Structures are given as structure tokens and as C-alpha cells.
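What follows is a set of notes on a single structure, which appears directly below.
What you see is the complex with one protein chain gone and the rest in place.
Labels run A and B following the written order; every chain starts at residue 1.
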Amino acid sequence: MMAVIIRYLLLFVITLSVLICFSLALAHMFPGDPLTNLSGVTTENAKVIEHLANKWAIDTNPIHYFMNYCSLLLQGDWGISTISGNQLAADMARVIPATIELSIYSAFIAICIGVPLGCIAGIKAYTKIDYSINAASIIQYSTPVFWSGLAFILIFCFQLKLFPLSGRISVLFNIPHQTGFVLIDIFLAENIDRKAAFMNCLHHMVLPSLAVGLVSAAALARLVRRSVIDVLNKPYISAARSRGLPFKTIFFNHVLRNSLLPVLPLAAIQITTLITNAMIIEVLFSWPGVGNFLLQAIYQQDYSALRIGMLVVSTLVISLTIFADLLNRIIDPKKGSVSDVSI
Amino acid sequence: MSRFSLYEEEFHPAPWRQTWHSFKEDHVSMIGFILFLTMVSLALLAPLLAPTSPSVQNTDALILPPSWDTAGSINFILGTDALGRDVLSRLMYASRVTFSSALTVVLISLLVGVTVGTLAGMLRGIRSSVLNHLLDALMAIPTLLIAIIIVGIFGVGLLNTIWAITLALIPQFIHVTRNYVSEQMDNDYIRASKLDGATPFQIFYYSLLPNLSEMLVVQGTLAMSIAIIDISALGFLNLGAQSPTPELGAMLAEGLDIAYITPWNIILPGLFIFLFVLAINIVGDGLRAALRARTSR
Partner (left out) sequence: MNTHLLNTCIIGVLVLLISACSQSNLDSIASDSIVYCSESDPNTFNPQLDTYATTADASSYQIYNRLIEFDPIDGKIIPSLASSWLVSKDGLTYTFQLRRGVNFHTTSYFTPTRSFNADDVVFSINRWRNESHPYHHVSGGRYPYFQSLKLSKFIKEVKRINGYRVQITLNQRDSSFLANLATDFSIILSAEYAQNLLINNQPEQIDSYPIGTGPFKYQDYTKGQVIYFKKHDDYWKDEKTVNNLIYDITPKSTLRLAKLVTGECDIIAFPSQSELDVIVDRDDLVLDQSPSLNIGYWAFNTQKAPFNDPNVRRALAYAIDKNSLLETVYLGKATPANTLIPPTSWAHSEDVNDTSYNPILARKLLDEAGIEPGFTMTIWATPLIRDYNPNAKQMAELIQQYLADVLINVNIVNRDWTPFIEKLNLGEHDSVLLGWSADNGDPDNFYRPLLSCDAIPSGTNVARWCNDDYDQLVYQALQTDDIAQRQLIYEEVNHLIAKQIPIVPIAHSLSYQAYNKQLIGLTNNPYGAIRFSGVSKSQ
């Protein structure tokens, strides 16, 4: 157990250094001056340039350069955004929680819809119910997320006026930034109507989370269905049935747990899809998250912001995947690495 | 198959035929397959079928709704866009661009992925866990992120997004191939070839590839649907194809400007993307089911 954790820690450190190395290389690969891409400062002042070159150790040998970069990253000095002049570390602290928030809501919706539907389809396999769930999921899965997001906006916001269409909360509430998670910030904020703000916030999150969550729900339903069918064919289920146990007991005591376990690693792969979709949906719903941030950075050719954004998002996604893999290993030590991706 | 066989010999169709037979029996899969063929021929035959060129601007017929609308015109079956271009022609050419780019993406990544994956699977020494895990880690990086980086370095454009998506898909093919190959290497038929003195290349070409091909087709359809969605998503985000190149996602983004006047300009390109992906997913599903049916027989 300890060995596994250490191995994964090592793996994490290696991956992280590869990513950092890559982000450093990006500063040289992007158009423009590498020093500007690192620090975010555009200046012609020779003194300032010299100071920056010293600080980022840009002219030293590669190893020192890299180590210096790592230590600056650790200190939280990530450079500033070329366009806005904001500290990138502060920017990230603002946008990353927003994306995580949207992803959590979506994952919640995906699980709440995907798992029960998958179970039903699995239990009623090869019946009309199964076919209709299957059809619904393949249709949902084939819909590009930006299209369904647009459809939601046109129908629910514009025509029916049921939901607001942009942001995390109405601009009327000026919630000071503390943790970055708006639901928590509401409770930390003073001088506002907390209940109204909370309701408003829930109201705002429904459509974007649904748009992202439904795609993952469709994928999850198919995974769970397959797994439930496999488990139902296992001899121990037949044994339980022959003992005359009610189906409810069999399902909750034997089927559910055993069929959800193999789904876990496959579902972990969906994290990437979920976050990608969340980043696209952010643009549609003006959700102030990292997807919006990165796209603004690319439109405005803000390379220092791109460099950090890329580093942070890939670190986030990869550590989530590694963590899921580790969890999977701990739950089921027999198993090797993540098996084939199939839905 | 004739009912009265002279010899009491069992009929043994080739594995591919078997798969095809069980695929054919499933009506849904066949419908998906026909839909797929229709969409592909619409795209590929665009120069022959399209009523007009996709870039002709009819400034006297701006933002027309489709012809079934009372304000529509029969000259433009699916209406026109904000520059007076025929939407039907644009959709067909756009499908062509999107589909052929997706196909390019899948073919390149398949070729590279299978080569690297086979090598990684056959050469035992390299199968160190670090490499494996690094690959898994790479797989986790979202396509959108890779695309943003590539666009940042080389600028916007369809070609750059094709590279980006190819890069993002390669690890998946490597992963699947490697797992499959390393599993197969322990099997008796490979061992037999080895004992016969086959070189690694011969083992790959004569023994592994025929087994691999079906798995690759299934994986390819999956990759194809991902590629189409990704290319159009990047087009939608204005990172991919630039005007006047018609591309489904970019068309959708253009239609957004006039979404309240004619929602058709966002409904139709989206519908095309959806139908493409749906058809490919149904075919992929059918193939997978057919394969499962055959191997478990």
C-alpha cells in the first residue's frame, strides 16, 4: 500500500516536472520575446529588461534556468498577464475554482442521472426500456456540447425566460472574491442578502451544469449498463437468486457495488471530457472560468497567460487522473492499469 | 447461403464476413450505416450536387429563411446567411471540409499510434511503468488545451487544428494497440511464429495485424466521432477554419450573429454535425456489438 502511494507520488512529480519543462519551452516557442512570454512585461527599458533576465535566469545554463523557474513557481511568482497586467497567480485563483465548481455540479448531475438510468437499462437489458435509454444516451452523446448549450439558451433563456443566461450569479450581487467558489463566498460575504444570493446562484448554475452533465451522464449510463449486465450474468447472482432472495436485496447488496467498481476507472477517463466540455460551455454562458480565460488569452495573444493557464489546467487534469488511478488501485489491488477505453 | 448443401460441410465465413453478417442483422446499425453513407456522399459529392458555389454572395437575398418558410425562396432551399450565400451549398462544402479533416486526423493518428503502440507492446524492455504512465497522463490533457497551445504557437487555421487533434488522438491509439499487442504476445500462435523463426516485422504483419484490424476499426470510429466534434468545436471557437472556408463549426459561429432573426443558421450546421456524429456512433456501436457477438460465439 505504502509502496503504491510512493510510486504514484513519484509518478506525479515526474509528470509535473515534464509539464513545467514544457511550459518553460512554450515561452520560447510562442511568438515574441521569451522574456516577455515568461514575465508578461513588455518594456524597452534596458534596466528593467536586465532585472527581469536576472530574475528569470534566462541566460544561464538550462538546468539552473529550470530550477530557478520551478522555485519561482513555488513561490507563487508566476509572472503577470501581458494584456491585463494582473498577477497570473491571482488570476488563476479566481478562474480555476469557477471551473472546478462547474465541473462538480456537472459531475453531480452526471452521476444522479447516469447511474440510475444505467442501472435500469442494465436490469431491463434488451427490452424496450433498455433500447430507449440506449437511444437517448447515444443521441445525447452525439450532440456537440456547444450546440446543446445554444439550444438551452435559445429555448430556456430567450423564449421561456426561465433561467438567466450568463455568469455564476447576477451582477447585482457584488460578492467579494475569497475562496473563488461562489457558493462559499456567499456565506463569507457580508452586507448582502445571503438567501437571495444563494438562490440566484443556484438559478444560474442549472443550465450550464445540465449542458455539461448530460453528455457525461450519457456516457456514464452506457458504462453502468454494460457493467450491470456483466454482473447479472455472474454465477454468484444466480446463486443468490436460487436462494430466493428478493431482487431488491440482490441488487443493492450484490449487483450495485460490484458493477460500479469496474466503472470507476472508466469514469475517471471521462473527467477529461467533462472538463473540456465545461471549458467550452463557459464561453457560451460567460462563466468566469479557465476556459474563458484561456480563450481570451489566445484571442488577445497574451502568451504569458497562456503558458500559465496551460500549466495549471494540465496539472489539474493529470493529477485528477492519477488520483483516480491510485484510488482504483487501492480499492482493487489486483487490477492493472486502466483498461481499454470503451463506452 | 444455399439451403441444400451437397456436402455436409459447415459454412465458415471469414471473420470479417461474420462480423458483417451480425452487423447487417441489426436494423439500427444498418440505418446508421445508411445515414453515414448519405452524409459522406453529400459531403464528397458537394461539387456535383451543390446548387451554387459556397462563396457566391447574393446581396439582394440576405438572411432568407429556408424555402418552406413563407418568406423563403425556392432558389435557396435552406435559405441564405448574412452575406447572402446559399446555406445548402455551404453546408455541403462545410461537411466536406469537416469530414475530410476528421478523416485525415484519424488516419494519421492511427498510423502513428499503431506503429508506436506495436513497438511499445512488442519490445518488453521499454514497457517500463514510467513510459506507460506518462502516456496515460498525456491522454488526460484535453484536446482543447492542446489546440490552444498549437494555435498559440502557429496561429489560427484549419491545418493547425488538424495537427492539434491528431496529437491529442495519437496517445489513445498507442494505448489501445500497446495493451492489445502485449496481451497477444503471450498467445500460442505468436509463440509458434516465433519458433518458426519469424522476424518481429513478420510477426507483426502476418500474425498481429489481422487480429488488430477489427479492433482498430472500432477504435477508429470512436476517434472519428471525437475528431468531428473537436474540429467543429474549434471552428466554433474561431480557432479553426477561417472565413471564407466553410466549416460546420465556423458556420455555426457565424450563424450566431443572426440567431434571433433566423435560428436556422445555427440549427442547420449543428444538425449536420449531430447527424455525422450520430451515424458514426451508431455504426461504431453496431460494429462493437457484432464483434462481441463473434468473439463470444
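Some points to look at:
Heads up, the rule we're going with is that a residue touches a chain if its C-beta (ideal position, glycine included) is under 8 Å from a C-beta of that chain, and two chains touch if they have at least 3 such contacts.
Keep in mind that this is a model prediction, so the values were computed, not measured.
The hidden chain makes contact, of the residues A:53, A:189, A:206 or A:327, with A:206. Of the residues in chain B, those that touch the hidden partner chain are 55, 57, 59, 62-63, 82-84, 238, 242-244, 256-261. Within chain A, the residues in touch with the undisplayed chain are 83-84, 86, 94, 109, 112-113, 115-116, 119-120, 123, 153, 157-158, 161-167, 170-174, 193, 195-197, 199-200, 202-203, 205-206, 247-248, 251-252, 256, 286, 288, 292, 296, 299-301.
Going forward, only the chains that are shown with their structure count from here on.
If you average the CA atoms of chain A and of chain B, the two centres end up 25 Å from each other. By the touch criterion given at the top, residues 7, 11, 14-15, 18, 26, 29-31, 138-139, 141-147, 150-151, 154, 158, 269, 271-273, 275-276, 279-280, 283, 291, 294-295, 298-299, 301, 303, 306, 310, 313-314, 317-318, 320-322, 325, 337-343 of chain A touch chain B in their complex.
Taken in their complex, chain B has these residues touching chain A: 129-130, 132-134, 136-137, 139-145, 148-149, 151-153, 172, 175-176, 179, 222, 225, 229, 232-233, 236-239, 249, 252, 256, 259-260, 263, 266, 270, 273-274, 277-278, 281-282, 285, 288.
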